[in-house]
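In what follows, a structure is listed as structure tokens, so that the remarks can point back to it.
Note that one protein chain is taken out, while the other chains of the complex remain in position.
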Amino acid sequence: MSDQRIATDGSTPQTKDEESAAGERVQTDVSNGFVIEARGISKVFPGVQALRDVDLTLSRGEVLAVVGENGAGKSTLMKILAGVEMESEGVIKVDGQQVRIGSVDKALDLGIALVHQELNLCPNLSIADNVFLGREKLVKSVGGLEKVVRLVDKETSEAETADLLKKVGLETRPDTLVRDLTIGSQQLVEIAKALSINAKVVIFDEPTSSLSGPETERLFAVIKDLKDHGVSVVYISHRLGEVKHVADRVLVLRDGEVTGQLSAEEITKEAMIHLMVGRDIEKFYSIKHKISDKVRLEVRDFIVPKQPGKPINLKVHAGEILVLAGLVGAGRTEFAQALYGIDQPWAGRIFIDGREVKVNDPIDAIRAGMLLVPEDRKLHGLVTEMDVVNNITLAGFKDRLSKYGIVDARQAREVASRMIKELDVRLHSMDQIVQTLSGGNQQKVVLGKWLSMDPKVLLLDEPTRGIDVVAKEEVYKLMERLAEEKVAMLVISSEMQEVLSIADRIVVMCEGTVTGELLPDQYSEENVIKLATETTRHG
Amino acid sequence: MGNMKRIAGISILLLVIVTITAIIDIRFLSPFNVRNVLRWTGLFGILSLGAAFVIVTGGIDLSIGSVVAMIGTFSAYLMARQGVSVALTLFLMLLLSLALGLAHGLLITKVRVQPFVVTLCGLFIYRGMARFVVGDMTQGYGTGFLGLKNLVKSRFPQTFWPGTPPEFIVNWSIPMPFMILLILAIILAIVLNKSVYGRHLLALGANERAARYSGIHTHRVIIIAYMISASFAGLGGLLFSLDLNTVQPSASGQMYELYAIAGCVVGGISLRGGEGNITGVIIGTAIVRVLYNSINIAGIATQLEFAVLGMVILIGVSVDEIVKMIAEKRRIMESADPEALQRKATA
Amino acid sequence: MGNMKRIAGISILLLVIVTITAIIDIRFLSPFNVRNVLRWTGLFGILSLGAAFVIVTGGIDLSIGSVVAMIGTFSAYLMARQGVSVALTLFLMLLLSLALGLAHGLLITKVRVQPFVVTLCGLFIYRGMARFVVGDMTQGYGTGFLGLKNLVKSRFPQTFWPGTPPEFIVNWSIPMPFMILLILAIILAIVLNKSVYGRHLLALGANERAARYSGIHTHRVIIIAYMISASFAGLGGLLFSLDLNTVQPSASGQMYELYAIAGCVVGGISLRGGEGNITGVIIGTAIVRVLYNSINIAGIATQLEFAVLGMVILIGVSVDEIVKMIAEKRRIMESADPEALQRKATA
Partner (left out) sequence: RGQRAAVEERPTVAFMSNGPYEFWVYAAAGVEQAGEEFGVNVEFFMPPGGLPEEQRRFIEAMVAREVAGIAISVTDPENLTPFLNEIIEMGVPLLTHDSDAPGSNRLAFVGMSNYAAGRTAGRTIREALPDGGNFIISVGRLDAQNAIERRQGIIDELNGEPDAFFYPGTMTPDRPDIPIAGGKWTLIDTIVDAGDPIRAKSNAEDAILRHSERLDLMIGLWSYSTPAIISAAQDAGVIDDFIIVAFDQEEEVLQGIKDGYVFASMAQDPFMYGYRSVEVLAKIAHGQDPGIPDNKFIDVPAPRITRENIDEVWGMFRQQLSDGRQFLDDMGIDQP
């Protein structure tokens, strides 16, 4: 990791100059002063310098996009502005006044709201309670005791919540418990919460990573609306297409340093990637391996347990990359989880290489060579408190890396180091705790765990969610390689770009069942959306 | 609504136990017995109420029993032995128990020691202190302090009846401890369900990070919860000592933390935190107390008292969990596609 | 490595306590006293070892004390009263304690009742059973069962010495309970650190879902952990009853679960789960036992025994946490690049 830093430092100087120039230009043509002006921000975590001497300026009514690889420091920078983290050093001015933010409610007082990268809602509370959490609407009078007895005014907060929900396009009663919402809806609640603050700066940290097409459009409308009301917006995303679409200006981070800024007219995917990565990378190449007609995975009359829809039948061939598209909440994860033996399906049979396998538990699936890269890395993919070696070899101990129930530590380390080399995981040492790796590298560790088990069928649920272009590239290359090794892949993806570019075949799901299949010549955003929103329920 | 269901469930459980016992021996419903059950429910319920607030945060308070012993001992010692005025003693005891809660809260939030450990040490320390200060000697109030004793001995409305109350009132007046419990319960119910503090408590109990990111002073909220628990334990200690009119520093209050927690658990409060339900706590405590009483009346061997208690808690909680699972299944059923349903039937 | 540091830390703590006590009264180091401390450490350490495995899963076992009482009572009752053969009794007791652990594990994994609740009910139920079966009567082995009693009475190598052992051997032979503890510790250390089960246990303790997604039979692993805890408690129960030669069903083993957990906590095992360290458990238990012994020898008022114990645990754990925080700060300083540091310095 350190050597990599040297490399980038070596490659940055000239871009740095351009950037500061660009920075100046932007500043000069904004007449009214900065809403936020942060200078020389640095942040150090145990083991990492997340930010180094970062400058960020934000003008009134401006939409600033911040992009960068995983671990570039985007979220950290935002957490500092929102008072969640404390900067190690640096100066922050809000409306020209120098401030030490330091706490969330201080940030809120200053009118800075942050929509976090990961969901932060209380499932046991209603939408309204969550929206106004920490800023409850108070009952005006409690017999003169209202100073001491601070009671929550349910009616008002629910009324106001209803308006906000309309704004973000979520048709749900404000008193619905958050635990009854899908992840997508929960994300919209987060956005509503940010809006409820009436902040003068709203920060979105990867808000679209779990949003579907229409919902994303809705969000852009909201941002537009904010902008028109003179609210400034900071927008973080790995979907560079979106960035181009919404941003007035782009700030690029790499390894905790600003490597450049782009004003509206300069924003191009290539330019951003160049600054993010320090080099140009070739565009997504559509994958061009050959698919054998040998059926690797066959699913017959399968009914997803958590979202029971019409029975699902599908085949995946050796060396095929089949993409499951659909809106969030379509039940794709549940489908994958049921295949993998996490939940028991209502009905259905699973065949691998023509032989039927009974999957009652992940161990059965693993033994049959069907492996799942789960949607949620931190929750399901990794034991983040354990070191890299044990994470990569965790699944192997039982059948491969042990004798008489005793672990073969040497062999385990060999396997781990092989995987680390193959996947080019960036780390100090194999004994590093996984927690301290950046998102992309964590995902590679998950992949490494399964590659070491030589898979026949690989189920990948959002394999590139929240990981940066470079890591993505590497994941795609890896999938390509696996395809050549005749692995059958079932990929769940919500990112249209990805769906269309990597799929040998697209199967679309809605309400827990398959609503259609698209072959390359039928590929188009419209077709996917059409199938993804096509309800199969009668009545 | 899930809560409503649960309340209904345990209410029925309580009713069943009462009915069965009454059938076995009708004197279970005699004024004398009812009064006793209510009195004990009142005294133990106060402890459970306090414990509930800590449990909502996802924490636990094992020090309750020792606080009961400590405050009980010191109250009797100061007032009866040292002749300290009642008012001053009560004030000091309140201060002391609040200080204990504060200490727990600080250690848990600032020093990041787990609640189990902090309060376990409390369990060891406070009883030791109590025993040491009075040299292991039993404390008591003797024949005096009638005013104070009315806190537990008096009944409502009987005691406050102008002139001689009628037979009915004498029989069916409610023991003061139960009245105290009801009043506290109402206050805490408002705090938990209507107040800002309650919202924050429930929020952090379910998702501390979310609470923190929303600008809630999670530490403060947690600390207050432990102060509530400790001060309620203190109040309980005072009342218990007055009720028995004697405190044995080394014995009194032993295992009361477990009863308090049991009351909450039976009342349907999950130790995972984020759930709170005052009514449940009251009914839960009542169930535990009635159960004791019933066991005696039903003529089950005293040795089995605890065994039966344990069994009932276990069954109650298990049923609760199973019901949850079934409800989840039903929810899915309803959302299911007809064809899927019919397939499942055939499969 | 962090583990190493912690072990070093508590070893020093142990050494300090030992030294101080020895200075106060050199007889603390007399063969007689050392033997006693070792014997008790052995007996209580067995309970802590079992508890540790449950704690690694992030669970808790509050039933240990009651299992001690139950198995102790039943063993004496069957062998001495009912004249059941030693072999059969031991077999039955092993079966019984394993069954208890299995029940705990199943309720926790399949019915999803929290460990605290399940084992709390166990605490209530098992003692009740023990008391009921023998009608609350003290059980004992009388003058017989010498072979069995050697499990606790004999010393190594003295007892096995050909002919009359030399003075030195007589003085410094190790009591059998401690030998048993060492053997069990070695086995468990291998299980925890070298075996597949151990890896799975640690992984599950840190992130149960991830473990399941990696093809680990999490339920099975958890159930086994509770069976280990229960069977060790059972063994402890047998040895305690043999050591004293009598068992009081209502009294023996009370609060032993707390001592067991305390031993683990002092030994640096976090109740959050995912951490395990057998050496730590042994030293932790030793600290607790030595502490008792020291308090008596130093002539500190017996009433303060527990208070001191609580204090030491609390301070130990707090220091541990504080050290962690400091270490984190230091790592931050180190990971900041020089120029940043120097800027900080100038600023």
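By written order: A, B and C. Residues from 1 in each chain.
The working rule: a residue touches a chain if its C-beta (ideal position, glycine included) is under 8 Å from a C-beta of that chain, and two chains touch if they have at least 3 such contacts.
Just so it is clear, the structure is predicted and the values come from calculations on it, not from any experiment.
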item	value
Touch partners, limited to displayed chains, of the chain removed from view	B, C
Selected residue (touches chain absent from view) among C:102, C:151 or C:244	C:244
Of C:11, C:36 or C:158, the one touching the omitted chain in the full complex	C:36
Residue, one of B:111, B:137, B:151 or B:311, that touches the chain absent here	B:137
Residue, one of C:158, C:193, C:254 or C:279, that touches the chain absent here	C:254
Positions on subunit C contacted by the hidden chain, ascending	25, 27, 30, 32-33, 36, 40, 135-138, 140, 142-143, 153, 240, 243-248, 251-252, 254-255, 292-293, 296-297, 299, 302
Touching residues on subunit B - with respect to the absent chain	25, 32, 36, 135-138, 248-251, 296-297, 299-302
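Methods note: only the chains that are shown with their structure count from here on.
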item	value
Whole-Å gap separating subunit A and subunit B, where each centre is the average of the chain's CA atoms	44
Centre-of-Cα separation between subunit C and subunit B, whole angstrom	31
For subunit B, residues contacting two or more additional chains	none
Multi-partner residues of subunit A (each touching 2 or more other chains)	none
Residues of subunit C touching subunit B in the complex	60, 107, 111-114, 116-118, 120-125, 127-129, 131-132, 135-136, 250, 258, 261-262, 265, 270-272, 301, 303-311, 313-314, 317-318, 321-322, 325
Sites on subunit A touched by subunit B in the complex	84, 103-105, 107-108, 114, 116, 120-125, 129, 133-136, 138, 149-152, 301, 303, 305-311, 346-347, 511-513, 536-538
Contact footprint of subunit A on subunit C as seen in their complex	190, 194-200, 202-203, 206-207, 209-217, 274, 328, 331-333, 335-337, 340, 343-344, 347
